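Yeah, one chain of the complex is gone here, protein chain that is, but the others are all in their spots.
Let's look at chain A:
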Amino acid sequence: MMAKQGIRLSADVGGTFTDLVLEQGKTRWTSKVLTTPSRPEEGVLTGITKILGLAGKTIGEINTFVHGTTLATNAIIERRGAKTALITTDGFRDVVEIGTESRYDQYELALVRPKPLVERPFRFTVRERMDARGIELLPLSEEDVSAVAAEIKDAGIESVGVSFLHAYVNPAHEVRVGALLAELLPDVTVSLSHEVSPEIREYERTSTTLANAYVQPLISGYLKRLDDALRDLGFTGFLCLMTSGGGLSSVESARRFPVRLVESGPAGGSIFAAQIAALLNEPKVLAFDMGGTTAKVSLIHDFQSETVRSFEVDRAARFLKGSGLPLRIPVIEMVEIGAGGGSIAGLDLLKRVTVGPESASSVPGPACYGRGGTEATVTDADLVLGLIDPDAFAGGTIQLDVSKSKAAFEKTVGDQLSLDAEMSAYAVYEMVCENMASAARVHAVERGAVTSQHTVIAFGGAAPLHVARVADKIGANRVVVPPNAGVGSAVGFLAAPISYEVVRSGYQRLDSFDPEAANSLLDDIAAEIRGWVETAANGAPLVQKRVAYMRYMGQGHEIAVELPNAFLTANAANDFRDQFEAAYKILFKRVIPNAAIEVMAWSVSISTIPTLPDAIDPVELTDAPAATASKRFFDGRAGVAIEIPLYRRHELKPGQRFSGPAIVSEAETSTFVSDAFDAWIDAAGAIVMQRKQRQILSQTVEQAA
């Protein structure tokens, strides 16, 4: 991102661990410390001291510090945000509670919905109204605003979200309310919907605006404390924040739009995978990130992750679509399911094996931790099958107890299905891999992609243990487990460009394309965001990307069509149609003749030029090294335990090739190479698994065993 060759630091504050990465040129140091939830800056500062010590550097030498945090997400999930009020159009105070009026679970009569961030008594209304074209139907009642402001003051409200109908077309009333509140309530932070999320659909826009208002005082305070503390320690560099859309923002912009900080960790992971993809020159990649509680899958084509415009936070029924609060902001597209090392295994009503979404987290943790956990988890399954070394888990920090895992499997799965502990563990392993493979397949279908054409890049603590089986199930022929996979998100932060993106609704039909309206809307957005980016970029060259979201008239699915960075003329509509139809054909195999095309929204993003590493040369493959040891592995498919070779990752040299089944262990995790794959170490130190030829040519060859 930066042209200067200085020292760069990143920190990813997660739920349990804070990961840090320090980089100077091609040298990289990494570190993990415990997160300090009540004052997260303490954990960050501890980590900084630790990693600086490790590298023998001082804080004054750091010229960029990239920071990502789950603080905003956790504040929403745990309802620890500010005391917040909503001001909205008269007649619409219940929009955020009525939502979509649907049930995310058909057969559940006692459905649970997420609690709104603002309860009804604090959802105030004022008389005002714009129509869908932005024409004022009812002037803003400033009398109402004053009365509401007085009530807000009396109630001790700290933050206010303002969301009026059709403010995305004509924000005049919101702007005026913003000005009035600045006078009447100078101590209260105000979020205006046309600034936070200028898109049509009142539920999503209001929900996003409230989430922004809800976390604003907290994030603003945190960032100020962190910034001050860093300056006190002698930090003179540039502090920036990772956003959900995969770009970096300045502290100033993060304090104004903190809702964009949610999902920053996963965005970093996706950038990490894109960097690896470039390094290996893999144009079609499926990034597979499996941690302690969830697994995430995203697609990376031509070394770029895709951004989408919405996602849900705080799902009441975990991971069930429709059970959370919608946020409409740019976010890296991915699917997340409740499958991680800590996911709890069990049986449902029909005695079918289930995994997650409940997680044993770190306390009490999986049964094998011996910290009082009695539920069998995915980590327990990995241990019982022989994939994890009980003496070397997490760098040897936790001694694992296999007997506790076995007892847990017998109790929760085995006894009812008449399976022994090892078969039960195999069933859980198979099921969690199946669930992740299914999520990946459905996600790929939604994006018009085919999983089997992708190389899988695995990172996150639990991914290397399961990726071979998942790849098998989705038909992928190659798997890559890069080095530093355990702190992938923080590594990704350092490769992120400074950028800002705004999506704004603006309806047009291509057959009556109005270039003036389009140009003026796009120029407005660009003018609005360029300032933000220029300040943060500090002179680095900028690029602009402009996109129109189009669809066949009346259809549900919108496709992003990139626009030229030039003044649009009436003729441009023809090019748009061609581009739209080309993209449509990739997704849906055919175009619809004679159907009109409409543009629903426009976006502009301005960013520094993202840098991708040059591809490395392929390594010369050499013969298998001698195994460090052999390991007892339970092969569930065959129903027998066998001995397989164990390698230590740091002892393997680039080019050394070996054949699965095998285990490669390292300080943080182990990689399982299944019998479907051969593996080697590439020039950058990644473990590359390649499907064995006979597996590709014929599905019917029986196992040699």
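In this section, a residue touches a chain if its C-beta (ideal position, glycine included) is under 8 Å from a C-beta of that chain, and two chains touch if they have at least 3 such contacts; residues count from 1.
Simple rule for what comes next: contacts and distances are computed from a predicted model.
For the chain that is left out, the UniProt protein name among "ABC transporter ATP-binding protein", "Hydantoinase B/oxoprolinase family protein", "Carbamoyl phosphate synthase small chain" or "GntR family transcriptional regulator" is "Hydantoinase B/oxoprolinase family protein". Note on the undisplayed chain: of the listed residues A:G373, A:P497 or A:G636, the one touching it is A:G636. In the complete complex, the hidden chain is touched by one of A:P37, A:P364, A:G475 or A:G685, namely A:G475. Considering A:H166, A:K296 or A:R315, the position touching the chain not shown turns out to be A:H166 (whole complex). Residue A:N594 is the one among A:S512, A:N594 or A:Q693 that touches the chain not shown. Within the complete assembly, residues 90-95, 97-98, 100-103, 106-111, 113, 119-121, 129, 131-132, 137, 165-166, 200-204, 348-350, 352-353, 417, 419, 423, 426-427, 430-431, 434-435, 438-439, 441-442, 445-446, 472-473, 475, 507, 552, 554-557, 588-590, 592, 594-595, 636, 699-700 of chain A touch the chain that is not shown.
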